[in-house]
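Chains shown are a subset, placed as in the full complex.
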Amino acid sequence: MSATTRFVLTLSCINRPGIVAAVATCLFAAGGDIREAQQFDDPETGKFFARIAFDLLDQNTVEALRFELSGIAARFGMAWRLNDHGAPRRVLLLVSKFDHCLVDLLYRWRIGELAMTPVAIVSNHGAEHFVEGEFGKIPFHHFPVTKETKAAQEQKIWALVQETGAELVVLARYMQVLSDDLAGKLAGSCINIHHSFLPGFKGAKPYHQAHGRGVKLIGATAHYVTAALDEGPIIEQDVERITHADTPEDLVRKGRDIERRVLARAVRYHLEDRVILNGGKTVVFTN
Amino acid sequence: MSATTRFVLTLSCINRPGIVAAVATCLFAAGGDIREAQQFDDPETGKFFARIAFDLLDQNTVEALRFELSGIAARFGMAWRLNDHGAPRRVLLLVSKFDHCLVDLLYRWRIGELAMTPVAIVSNHGAEHFVEGEFGKIPFHHFPVTKETKAAQEQKIWALVQETGAELVVLARYMQVLSDDLAGKLAGSCINIHHSFLPGFKGAKPYHQAHGRGVKLIGATAHYVTAALDEGPIIEQDVERITHADTPEDLVRKGRDIERRVLARAVRYHLEDRVILNGGKTVVFTN
């Protein structure tokens, strides 16, 4: 049996004439019907990026198409991925005490906004910090951490990633800095929400820093985790207006709203294959 | 002699597999190097829209390419345009008394932000309403209008469009309703700024209406002119936050800022071939 299925092809390579023609011809020959296509040519690096969503009448032909595409990819030196559109990815969620981002992601998942399967929730704080039953049937793991146990704790996280087959790790206000080792292992598949507008206020208590400086806007930044904390490729940012009358506590409150919507957008973009890394930056094909 | 030149191809047709492959192959064969490409498949109407910016090493080959494209266009039943990117279009500007949009457009033109050549300024009010020398060397025409003379006045506008070879008419706060006849002649090539957020407040004094209703945001709408005033395809909209403390005069002041930036964006999108009509709506390929 066969039915129309949508796939998403993302690719990047050094730009040269003929890429679009080759790929489009290949998809056409395979019976693919292109539904969305976006591309970007970076004039600085000379790199080409594309995201193409297409329907296949007979999904059994996808392996043949994959073979054809691998030939084109070899010819152009492409990095590429071909995914089922809407197939849920396995996601591991890390949190410390503040659960507004986590609760928001889980709600969006529950109503079908995010194509993911939460495989586990990990916190460095115990279950008693969270509302009973809040996480439903998702396994919860308490992995406490101290300076001394950090390496061992990260080992447990990494083991859990492998056991659960997690394809994405989301730091939903997880207030621990990942080691360079773990950050490296998760490169390109770990999203953090930085509770401030980067590069404005790095370090601890950014909203208090912002208040002290008297800025008129505060923001949040979602980015891929890299070895250098808070400095990974930015996926999404947003801000809200504040005034002199806002206390640091008001900023923290407004910040929660910005953080959860920025993180949710970034996770959705990732799950829908809308983000491609471009060195220390990202290409984000939003809709 | 030849040098790299950028062209913009826009096209629309009923969607079916193979369009992208055909066009991309054609451009590749002609030596075209695609720099930007955006497409949209409207699931409601089944129509396909695309904007492709590409470089040609030898601009003398463009006529041959045009011939090839016309063949593809015939095959797929495409509406299409192929324009030099950045070549200035001839623009006729209409204004009544409030000149904030006009002054803004002229400033942007002067510093190179808008690829246009203002061929004339027309007002139904006399030159004495404007600051002397404000329009530089652009011909200014005073075409007064009354109910009785409306047909004749529009005849003069239309004659001016033809004489000047204007490709675009911008109603930069021109407070006269165009007749169905003139609106029809200018279909798809006349942009109006409606000083309100449509469909919120139609009719006269929209900011006063908004004030009376106690809304918390006001906006402006740039749209193509059609026979049904204020109801043409929307190109761009924006809003600003207001409070109970804003008087109608404050709203008019804030409105000026919204109007001029919304109109300027819409005009830029048009001049860069970023807007394609889709029935009563638009497809806008922004950057």
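Assorted remarks:
Order of writing sets the chain letters: A and B. Residues in each chain are counted from 1.
Just so it is clear, contacts are C-beta pairs under 8 Å (C-beta built on N, C-alpha and C of every residue); 3 or more make two chains touch, one makes a residue touch a chain.
All values reported here derive from a predicted model rather than from experimental measurement.
Complete-complex copy count for the single protein sequence, taken from this structure file and not limited to the 2 chains in place, is 4.
The criterion applied here is as follows: only the chains that are shown with their structure count from here on.
One copy, chain A, sits rotated relative to the other, chain B; on C-alpha atoms the angle is 180 degrees to the nearest 5.
Put simply, the C-alpha centre of chain A and that of chain B have 37 angstrom between them. By the touch criterion stated above, chain A contacts chain B in their complex at residues 15-21, 24-25, 27-28, 31-41.
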